[in-house]
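Note that one protein chain is taken out, while the other chains of the complex remain in position.
== subunit A ==
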Amino acid sequence: MEYIIEMLGITKEFPGIIANDDITLQIKKGEIHALLGENGAGKSTLMSVLFGLYQPEKGMIKVKGKEVKINSPLDANALGIGMVHQHFKLVHNFTVLQNIVLGMESVKYGLMEMKEARKKVVALSEKYNLFVEPDALISDITVGMQQRVEILKMLYRENEILIFDEPTAVLTPQEIDELMNIMKNLTKEGKSIIFITHKLNEIKAVADRCSVLRRGKYIGTVEVKDTDKQAMSEMMVGRKVNLKIEKKDSKPGEVVLDVIGLTVNAKKEGHTKSVVNNTTFKVRRGEVVCIAGIDGNGQSELVQAITGLSGMDSGKVLLNGEDISKKSIRYKNTHGMSHIPEDRHKHGLVLDYTLGENLVLQEYFTPEFQKNGFLKFKKIEEYAKKLIEKYDIRSGQGSITSARSMSGGNQQKAIIAREIDKNPDILIAVQPTRGLDVGAIEFIHKQIIEQRDNGKAVLLISLELDEVMNLSDRILVIYEGELVADLDPKTVTIQELGLYMAGSKKEEVK
């Protein structure tokens, strides 16, 4: 079998750390080859080597059997290698068409000639089922369409080898399905795809073969159809991983959080529909209630209204029977509400603060950590050390590590440590495992279940259906700002849940 790309014995060192240690990756023509590994396993480094962003110390790269030197992304492009980055590289105030031709504009009499380009783009988008609006501005279109633009950019450049760097991280479940179809179509047309991910479901769904990296080392390549998720996750993490969470039956107690008729009106001009429409639900002690739904159906606004990050237009929120709708965030924080925010960099952490400072971000004003307005640094350090140990937060220099330098999983662990250690009555966790690897997900799930078993209430907002089905004791489905179902995860199937999420099924929620 001939390989279209061979990376042989690639070693890339950064001072003090070997990011890639003698890695071999061989891609067949026309296959989808998954590259699996935890955060920091060296996937991105390896792809950066292939894309010409880094030069390896050792090893060689062969394209179609010929040894090549790739010194820059331009070289990579010339060899037919294209890449969709995790964070898209699009010009937001340009149109779709302008973005696609960017850098390859055809010129006539010194003027831009877009007619040919438009024809070519339209033809490509029809051929591969990549629906885009050529004249829409990037800032106006959905993330899913932005991704299609990125893919068209590669096709426009007639790239043969397409690298997708964690393409599903930003997509809704439907868009993910669509992307999977697109990828299959692309391989049918003879393109080869390298698919970087740590989601096993997706590998199972589309990939032909899968290469696993762990801590910079090459672990092996498997045929996806001959293996199962358990085996792949073991290869990735290096130990047995519990994909299924074991938990006892819930024993719901008194009501902790009571949301009554909460409504948030749309802020955008021209939108009259409410983003959150008259939602009413209760969360009791000892249960995990999950709000499931496709991203953008009002989950974020609902949580922000409950926690106070943004306002609500009508309705009431009761915490332990007390109306807290008009209370400050500080009041809620100190009266039994913990909040693991959706965006850990925007809300959860002050990245330029140290880990220790972040761990006391909501408690620095308590007598434990300050006296007459002066911080007790010793106490903060002791407390940080305690949490670091208890929640296994790994960082370079302990409590004085800057939060920015920590990995995503450990940043999230720090937030979880801070929120859980406050011993809240209710823990509101919004996508607590987003972008994390299997090991970290397992840990966080355990923590959430432990909260529940300790008689705390948990409100979980998640887009991952597996997580929803595994963790929750009750599932509320949100669709266009309304709760459309109250389901028992033991009796409902994923397919049924999907119907509710897509709005094609509805029931009265009491």
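A few notes on this one:
In this section, a contact is a pair of C-beta atoms (placed from the backbone, for glycine too) under 8 Å apart; a residue touches a chain by one contact, two chains touch by 3 or more; residues count from 1.
Everything below uses one rule, namely that contacts and distances are computed from a predicted model.
Comparing "NADH-quinone oxidoreductase subunit I", "Fe-S cluster assembly ATPase SufC", "3-oxoadipate CoA-transferase" or "ABC transporter permease" against the UniProt entry of the hidden chain yields the protein name "ABC transporter permease".
Checked against the full complex, the one of A:L375, A:L465 or A:V492 touching the unshown chain is A:L375. Touch with the chain omitted from the figure is made, among A:S233, A:S250, A:S395 or A:Q431, by A:S395. Summary of contacts with the chain left out: across A:N20, A:S233 or A:T354, the touching residue is A:T354. By the touch definition given at the top, subunit A reaches the unshown chain through residues 14-17, 40, 309, 328-334, 339, 341, 346-354, 357, 361-362, 364-365, 370, 373-375, 394-397, 400-402, 405-407, 410.
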